[in-house]
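Up next is chain A:
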Amino acid sequence: MKGDTTPPTSGGRETRPPAVSFEDIEKGFFGVPVLKRVRFSAQAGRITGLVGENGAGKSTLMNLLGGNLQPDSGQLRVNGSPYAPRGSGDARAAGIAFVHQELNLFPNLSIAENLFLTEFPRAAGGLPWIDRRKLRDRARHLLDQVDLAHDPDTPVERLPPGERQLLEIARALGAQAHLLLLDEPTTSLSVRECARLFDLMHRLRTRGIAMVYISHALGDVLNHCDDLVILRDGEVVGRGPAAEFTQERLVSLMVGRELNQLYPVRTPPPVPADSRPREPLLDVRGITQPGRVRDISFRLAPGEILGVAGLMGAGRSELARILFGLDPHASGEIRVEGRPLEGGPRRRIREGLAFLTEDRRHEGLCLEASVADNLALVTLGQHARTPVRWLDLPGIGTAVARIRDALQVSTRVTDAQPVRTLSGGNQQKVVLGKWLLSEPRILILDEPTRGIDVGARFEIYQWIHRLADRGSGILVISSEIEELIGLCDRILVMRQGELSGEFPRGEFNREQILAAALHTSTS
Partner candidate 1 sequence: MNPAVPVPLRRLSADARAAILLPLVLFLLLAAFTPGFATAGNLGNLVVAGLPLLVLATGQTVVLITGGIDLSVTAVIGLTSVLGALVMSGDAGWLRGSPAATPVALAVMLGTGATVGLLNGSCIAWLRMPAFMVTLTTTLFMGGLAVWLAQRQVHAESIYNLPAAFLLLGNRPGLAAGVAIAAAAATHLLLTRTLLGRWFQAVGYNPRTALISGVPVGGTVVTAYVLSGMMASLTSILITARLETGSPSHGRTLLLDVIGAAVIGGTSLFGGKGTVPGTAAGVLFLALLSNGLNQLNLSDFFITMVKGAVILMAALLDVRRNRWARES
Partner candidate 2 sequence: MSANPTPRHPHPSPCRFIAGLVAVLLLLTGCDPSDPSAGKKSPAVPTAAPGGVRTIGVAFETLQTEFWVAGFDKLKSECKARNITMLEAVADGDAARQFDQVKNFIQRGVDGIILVPKDGKTVIPMIRAANAAAIPVVLYNRPADPTDARHTTVAPDNAAITRETVDYLISVAKRTGRKQKAMILLGDLSDVNALGRRDGFEAAVQAAGDAVDVVARVPTDWNQEKALAGVQSAFQAHPDIGLIFTSSDFMFPSIKSVLSSLGKWRKYDQAGHVILGGFDGDATAYQLMTEGYVDATGVQDVYWEAEQAIQAIVDARAGKAVPARIDDRGFAITQENLKQLAPRMWGAKQPLRP
């Protein structure tokens, strides 16, 4: 290989140059440094875990590799040769492939078409039309490598999220990639789908492919990575073989302080089940919507944090949307403090409901609007005076400033900044903040900590506790059973649109909850 002429850069552990190396990379935006002399490398045939809080600089590193951004100084090397990409074409040519958190597939196209979108196999003789048979055969071959048993002509929209992730990897293999960058690939995957993904990663490792794995799920990182690199505020604060780290050490390196617990202790302790007030805050009776949910009934007491566990597609988000009036239900009844709940979101907000959706980019925020405008959106009406609904701008400003301080949104963020430019954690704080301003009595949270770093998670949990202590009822939907166990007073489990289990705090058991979520008629 060409790399023979360049000296090895990684401490001489191997004679072969690393698959990719960052050498004193610096990058800043408008004078604010985002990466400070970042130096690490990833070896072929190993999985390198890259962890850090949101805003630590991971995305910028990926953008440098992908050619979307150029470093201010420092040198990138791929297989020892200098690498200065100017766009995604260069990255592809260098054998680098990305598997993103937001999938880059076209749902309306078939598996085969998605696999070969950039280079369709041509017909014999170089004629400019597509050889359908060759397309199918090559697709079949790639699908075998990632253990997907679908017909290559299946439209991608019919695949569950986990299999789409595998398909992305198949696409990377099809492009002869020797370096795979996996950015939060597990956020939308079920437990089983994750296991399949990790299996595949281990197999690819034996084929000599280098992988950089970015995730907030520290347990996965410790279990499946060979080397770790920890970033904080644009600096590498720790690196080495994964065996040298524990979860506690990772967390303290990432946040720069000791975090004794992942979940805050709840004070005062939750209300015992038997002494709950007779009138529930929220009373859901027999909600049914064909194809979505069936006969869901439960009660939510004031001050209670109620978790909803289940797999993707079990009907949890669908239930939340029905409760908030976004989707209809065919039968059943929803009551708030005894009064029936009707109408769209606007009327339900007036009844004291709030809904933090799972899709914060498309449903939670106006990404291009400012931080202040996003925070104020829900409660604008309270600051509008009749007859022309003239806004009390100073009043709004005060409210926004108050909630911003309370939420500890990063001080680098200004009120006028578009919320798109914020890190995931800060974005989620803005969504939470706009609902906190409305002082909700019933808060529905759908995957409130997805894609959010440890520090911000802790703060969001604290807010959930605080609201519950004030007497609000909280409904938390999460795919992380640990999170529900750490946070909730009671956990409901959903499976295939129905309630399949209920666990009070004393009886929390990870395996039993998982079993209730998974169980089919086999047992």
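Methods note: a contact is a pair of C-beta atoms (placed from the backbone, for glycine too) under 8 Å apart; a residue touches a chain by one contact, two chains touch by 3 or more; residues count from 1.
The candidates were selected such that all candidates are chains of the complex that A comes from, given by their letters.
Predicted model only: the values in this text are computed from it and were never measured.
**Student:** Quick one: in this complex, who touches chain A among 1 or 2?
**Tutor:** Candidate touching chain A in this assembly: 1.
**Student:** Which residues of chain A touch candidate 1 once you look at their complex with the stated criterion?
**Tutor:** 29-30, 68-70, 324, 326, 344-346, 349-350, 355, 357, 362-369, 373, 376-378, 380-381, 384, 388-391, 393, 418, 420-421, 434
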